[in-house]
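Next up is a structure, given as C-alpha cells.
For this view, one protein chain was removed and the others were kept in their places.
Moving on, here comes subunit A:
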Amino acid sequence: MRFFTKKLSSGSERVGSMTGFLKTPSAVVETPTAALLTQGGSVVHLTADVLSRVFSDSKLLWVPLSNSAHLENGLKAQGKGVAQFAGLQEHFTCVTFQNMNEVTPSGHFEVDKVPLWTKHGKKMISADRYMDLMEVFKPDIILAIADSRMSLEEGYKRIAKSVDRTTKMLNTCVERYKVSKELQNSCLVGVVVGCAQSRKLEESLQHFLRHKDILGGVALSGLTDGTEESNDVPIDKLEAIFEKVSNALPKDILHVVEGCWNPAVILTAISYGWDVFDGSYAVKLSNLGHALILNFDVTRDMKSSYLLDLNDECYKDQFVPILESCECLACEKHTRAYIRHLLNTREMLASVLLSIHNLYHFDQMFYHARQHILTNTFEVYKKHIIKQYESYRSLKLEMDIAETEPDHSLQVKKKSKLVEEVTNNNYKVNCNNI
C-alpha cells in the first residue's frame, strides 16, 4: 500500500489517496476517510452481497483482532488473508489489536504482553505473537500492537508503563516486519501513546521517529479507554494533541486516529491533517437504533439536524425515509415507521437497514469533507457540522433534564416538544443538497 497526499489546502487538512494494493492495484481509497468496522471479518450486520449494494467502490475495512482472532485456523488453511476469507476480497484491510468501540476490563498487563479481550475470554498477546497473526491475516495495513487503551485522565505511572511497553513492542514489530516475506506488501503503522502527559507523549513521538523510514503511517491512540465518559473529552484538549502530534511527524505518512469519535472530533482532527478513522461511531449508532441525519449543505442553517432515535414511538406512523434526500438503499425503499417497527420487534433487519444508512451517510460526511478541502472551504464545512452536533448535544441535555421532571405528564410534554423539534423539520433538510 502506498499513500500520497494530493492536496494540501491553506490549513493543515489534506486530501490523499491510498493505492498500490496488491490484489487490486488500480483501486484507490481517498482520504480523509472512515474505515468500515468489521466483526469476525465481516462488516457488522452486512453480508458481502448487501455491502456490494451499498458501496460500489473498494473500502478500507477495520479488522480488530479482539473480534477476529478466532479466524486464525481457517485463515491458515486458506492462506489468502482475512479479506478473501471473509468474502470481501475487493476491499482493503487494516488489522488492529483492539476495538475501541468496546469497553474492556482494565489492567491484566504482563511485562511484554497485553491482554486481548475476546468473546472466548482473555488472551495474552506478545508482539511476536501479534506479528505471527499478521502473517496469517495478511492485511494491507498493520497497526502495530500497543498498550494504548487509557483515558486522558490516566495517572502518570500507568502512562509511563504504556509508553515503555508500546516502545518495546514497536521495536519487535519493526524487526519482524523487516524480515517478513508475507508482509512485504503491507504497510506498518506505528502507534503513538502517552497523550495525557506531554513528556511521555514526547518520548513516544521520539521513539516513533527512530523508525520513520520503515513506518508508513502513525496511529494516534491513548486518548480514551473506550467508555462514554472518556470519549466525552473537551474538544480543545483533543485539538491540542492532534496539532502537536501532527506537527511533530513527517507529513507524507498516513495519519490514523483510533477510537469511537463523534463527527465534531473527527472534523477537528481532519483539520490538523489526520486521514483515517476507524468508523466505529457509525456502528455504535446503528446498534443503539440511532440514525445519523447530518445536513451537508453549508448554505442552509439546520440547527436541529443530527440524529434520530428510531426507538421512539413518535416514528411509528412516519412513512417517510430516515432522510428524504439520502440515496442509500434503506432510505430509497424504507420508512422510519418500518425501521421503528423492526426495532420494536427486535428483528435483525433493523440493524441491517440502520447499518446501511449510517455507513453510507457517515461515508458521505467524509466525501463532503474531501470536496471542501479541494475547494479550500473546509473550515466552513467543519463549523457547519460541529454546530449541528453541538445543538443536538444541548437539546439532548434538555431532554435528559426533562426526564428527571417529577411530574410525569409535564415530563412527557416537554420531551415530546423536544422530539418534535428534532423530527419534524429535518427529513427534508438535505433535499437541495449536492
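Definition applied: a residue touches a chain if its C-beta (ideal position, glycine included) is under 8 Å from a C-beta of that chain, and two chains touch if they have at least 3 such contacts; residues count from 1.
The definition used in the following text is that contacts and distances are computed from a predicted model.
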{"item": "Per UniProt record, name of the chain withheld from view [\"Putative complex 1 LYR protein\", \"Geranylgeranyl transferase type-2 subunit alpha\", \"Queuine tRNA-ribosyltransferase catalytic subunit 1\" or \"Eukaryotic translation initiation factor 3 subunit L\"]", "value": "\"Queuine tRNA-ribosyltransferase catalytic subunit 1\""}
{"item": "Option from A:27, A:48, A:160 or A:214 whose C-beta touches the chain left out", "value": "A:48"}
{"item": "Hidden partner chain, residues of subunit A it touches", "value": "39-50, 53, 70-71, 73-74, 76-78, 85-87, 119, 316-317, 319, 329, 333-335, 337-338, 341-342, 344-345, 347-349, 351-352"}
